[in-house]
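As you look at this complex, bear in mind that one protein chain is not there, while each of the others sits in place.
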Amino acid sequence: MAEPISAPILRRADYRLSEEEQALAEAFSAFFERSCPSERVRAAEPWGFDAALWAELAPMRPVAMGLPESLGGDGAGLVELVLVTEPFGRSVAPVPLVEAAVAARLLAAVATAAPGGPADAWVNQVIDEHKVVTLALQPGGGPQLVPAGAVADAVVGLLGDELVLGVCPAERAARRPRNHGFAPIAWCDLSDPECSFRPLWSGPSARAAFERAVREWKLLMASALIGMAQATLDIGVEHARSRVAFGAPIGSFQAVSHALADVAMAVETGRRLVRKGAWYAAHEPDEDVHRVLMAYRYATQTAMTAATVGVHVLGGVGFTVESDPQLYFRRVKGWTLVAGDPKAALSDIADALFGPVAIAK
Amino acid sequence: MAEPISAPILRRADYRLSEEEQALAEAFSAFFERSCPSERVRAAEPWGFDAALWAELAPMRPVAMGLPESLGGDGAGLVELVLVTEPFGRSVAPVPLVEAAVAARLLAAVATAAPGGPADAWVNQVIDEHKVVTLALQPGGGPQLVPAGAVADAVVGLLGDELVLGVCPAERAARRPRNHGFAPIAWCDLSDPECSFRPLWSGPSARAAFERAVREWKLLMASALIGMAQATLDIGVEHARSRVAFGAPIGSFQAVSHALADVAMAVETGRRLVRKGAWYAAHEPDEDVHRVLMAYRYATQTAMTAATVGVHVLGGVGFTVESDPQLYFRRVKGWTLVAGDPKAALSDIADALFGPVAIAK
Amino acid sequence: MDFGVIDLDEETVAFWAEVRAFCQTHVTKEVLDEEFETGSGFNEGLHKALGARGWILPTWPRQEGGAGATPLQAAILDAELRAAHAPLITLGTTRNVLPAVLRWGTDELKKAVVPGVASGDVRFCLGYTEPDSGSDIAAAKTRAVRDGDEWVIDGQKMFTTGAQNCQYSFLLTRTNPEAPKHKGLTMFLCPLEQAEIRPIRTLGGERTNMVFYDAIRVPDRYRLGPVDQGWMVLLGPLNAEHAMPEDTDSAPPIDQPGGMYGYSAVEGLEVALAWARSADPDGRRPIDDPLVRERLAQAALDIEVATVSTGPAGRVISSEMAIRVAEDLMDLVGPRALLPRGEDAAIGEGWLEYLHRFAQGTATYGGTTDIFRNIIAERFLGLPRQAPRAG
Partner (left out) sequence: MDFGVIDLDEETVAFWAEVRAFCQTHVTKEVLDEEFETGSGFNEGLHKALGARGWILPTWPRQEGGAGATPLQAAILDAELRAAHAPLITLGTTRNVLPAVLRWGTDELKKAVVPGVASGDVRFCLGYTEPDSGSDIAAAKTRAVRDGDEWVIDGQKMFTTGAQNCQYSFLLTRTNPEAPKHKGLTMFLCPLEQAEIRPIRTLGGERTNMVFYDAIRVPDRYRLGPVDQGWMVLLGPLNAEHAMPEDTDSAPPIDQPGGMYGYSAVEGLEVALAWARSADPDGRRPIDDPLVRERLAQAALDIEVATVSTGPAGRVISSEMAIRVAEDLMDLVGPRALLPRGEDAAIGEGWLEYLHRFAQGTATYGGTTDIFRNIIAERFLGLPRQAPRAG
């Protein structure tokens, strides 16, 4: 456990991307911009999945890239993955990228630490067949809403101290609720015999791997949220430059320009928090876990504020379903709340920074 | 315990002042405006008391007015008192009005319910000699900072289930710390033998009376805070009308005008919360106690925001000790924090609205 | 000051009972389901049932189509209908426009429309906003050109909510493009038969409309007030919509939970409280968690603040409160708050999910919150008018 701050900390604070990182970010930006205009997002409503888009994306190996080369992956890590999920979020693409990337890394951890089980084959299927495995974010049995559960080929979760993997039966539609974010969430119960959950790995390391996977989900989602915030900011700025009211572009009114400036500040700062969090998670995993939680908490707030400002700056038009800010407005909340109250991150940060609560005497 | 809301509640919502109430408010406004310009506030720094001003104020009977006619008071109540403490707060007058008014009412409650004790004589001294009795806001023994403790002739507090009154010895200066709000606070310990605390009244009624007195302090302070917020708003508006930057009065920039508009909204709304809280406390005491807590919480936030905006709108000048907004900035925090964390009011509101926490099973 | 419980006379108690019975009969689950489906803010059966009782204009005398109700009874009626979530947007716009019709309409026009308003057969919608003018209402470009005893109207209006259920639009037109922008406007009570109505759906689930006026011809008798002085005619309904003080002071002084737009947040808090008081399988209740209690208390405080707020400030405060409360209560309740009305596992029939979407629109209705802050700064604080120069 680290004190949050002590002076002077002699660490670099270099947020710049390397040339490779820059190329990676640009390649995925270009892909999502080209392949996933907002019409395609709308076309996938209300179920939030575009299988063709997933197939188009697959050759870029956004999931395989995060897996070790020893298992057939590309050996990249969280630093690279957040560069991919930011443009993914910017386009709110209807594909389960965050879940698939995180669950695959968890399976890879199992296949590495405890080879010989079903995880090995699933890793291959993820890489070769672009199968989607997702992560049940809440440990334990009982019904829970699982992100990407409605489109996943398998679900990984933690039951007791045991990592388990299950394949739910075909009548998935019944488990798939309509929802605020038009997301392919599904009801899933790790103790449901119908889904034939099988053990993958057990013990403290399995639990730690699960907890790390949940943090990775929050990290990649934080980056997606920053992308979503950037997108609504861009829409708002464009509108504020061109829309005229009271004889002037509305962007010349501080009520508009300062609201957008606040979002711009938060987006840029949130992006830096994400990158710093990703670097620590990649290079010093299981230490300073508060950084990922901080990035996640800040990103949820930033994206929600950005979406609200985006809807508002566009005025009445922003409130119509034809406008794009509302796409983000729904998904910011809809994609994240499945992980539970985002404000709970503060209590988690407190645990990480200040240690556990003392037992009452 | 009431649910916060159910529709439709058939109650009046009439915030208008009667002619008598209007006259009362105007009389005290006129007094404080005339008698307590900011120079007089400054002159009383750092100890926050102007004995001559207290003597000038006394003939208007701001303390006696809140006591029952049967004890020699004027039979007015909380509704009238908040109309007095708002202009008091507007001028941040260096007199212990809130404490004196509240403690006197507590003594009057004792003298009424349990006559024959020392409270009777103190009520007379308060009315006839304008003695200052103050209230120790924290129940129990141990050192605490008591508002107006440095200038009070006596302190009332709750020790166990017993209301006690004490007179601290003469070397008061040693107990009087310099402080953020330039307020006449003092260290006091209800179990300190040197202060010769004597019992006034005991039992559940005594405790209830003490708790009511603390709420009344919060109510009258809430009104003072609204006055303080109004004053900084007025200063900021005046400045924003006349100060020119970039070729226009700064009040024509929304960064300034909307910040002031937000304060104006909160001041007017906070005033209404206070009046509603006062009316309930006067007419339906011990019910709906959440209203006073709500008024207090909202007023602390409003006044702090108003002071911050006031300092900021005046720019560099606002940050100098010659400017008036900083007088308010110091006192908003300095006058209230002595009652403890203002955010704790939320937990108190929860207790009042939702009932106590269930014991863990 | 007076916040006392209002003594109700026998007649009012009976009226109240009648209103409750009416709501049970007419604001049925079917009506609500249809409203959630269509978002039209109107139900013809309900509207006519109100008209049949004189409750569209309840304080008007019976002989004029009203119910002779007291202002208090009218307030009870409104509060009960609101609590029942009756879809009454079109009732609201109709009532909002009526005073302008009475003040400026010819006797012939009034005779033609007013009885229908009272009975429910005639409804009005608001034709202010255009694709290029929203909060800056006076920038309207829809043209009205005189041609003998008729006017030819050409233009396009946005967000004419309820147009599909109305007979007339309270229409803002430009009759003199040369004059300063507030001086060349004329108002009409424009019949909608010739207009083309295209639906627009909102994030909040409401249906509103674009309305195209393609050289439609309107007899002069539908003009309201003098030519080129439409701004004066518009100001009454606009001020009412902007909740300027003169209007709220005349409203019956009844404590209305949540203020202008916050009533939906009141129900949101009730939903969250019900959730918080439910025990999980281990017997734990969220409401016993200090963090949960604090947030619920903050929501209750926010709602009370909106309740006491008034005028343009009340518009801003209640709207922003609803946005904030919806967001935080949704977070607090967690994943199941994502499920909409109709999903079995939805919390409180999906009310928070709906509120989170709906609340966003309240910051724009009848002018954005920015405009209301301008109003407060300029009219209440006397600050100079803001008017930026283009960069």
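Lettered A, B and C in written order, each chain numbered from 1.
Heads up, the rule we're going with is that contacts are C-beta pairs under 8 Å (C-beta built on N, C-alpha and C of every residue); 3 or more make two chains touch, one makes a residue touch a chain.
Since this is a predicted model, take the numbers as computed values, not measurements.
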{"item": "Residue of B:Pro199, B:Pro249 or B:Pro285 in touch with the missing chain, whole complex considered", "value": "B:Pro249"}
{"item": "Sole residue of B:Gly48, B:Gly181, B:Gly227 or B:Gly277 that reaches the chain not shown, by the stated touch rule", "value": "B:Gly181"}
{"item": "Touching residues (missing chain, whole complex) on subunit A", "value": "3-18, 21, 79, 237, 240-241, 248-249, 251-254, 256-258, 260-262, 264-265, 268-269, 272-273, 275-276, 278-280, 283, 290-291, 294, 297-298, 346-347, 349-350, 353-354, 357-358, 360-361"}
{"item": "Touch residues of subunit B, complete complex, unshown partner", "value": "142-145, 177-181, 185, 187, 244-249, 252-253, 255-256, 304, 308, 311-312, 315-322, 326, 329-330, 333-334, 337-338, 340-343, 347"}
{"item": "Footprint left on subunit C by the chain that the document does not show", "value": "289-291, 294, 378, 383-391"}
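Going forward, only the chains that are shown with their structure count from here on.
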{"item": "Separation of subunit B from subunit C, taking each centre as the mean of its C-alpha atoms, in whole Å", "value": "39"}
{"item": "Residue numbers of subunit B (touch at least two other chains)", "value": "253-254, 258"}
{"item": "Of all residues in subunit C, the ones touching two or more other chains", "value": "370, 373, 386-387"}
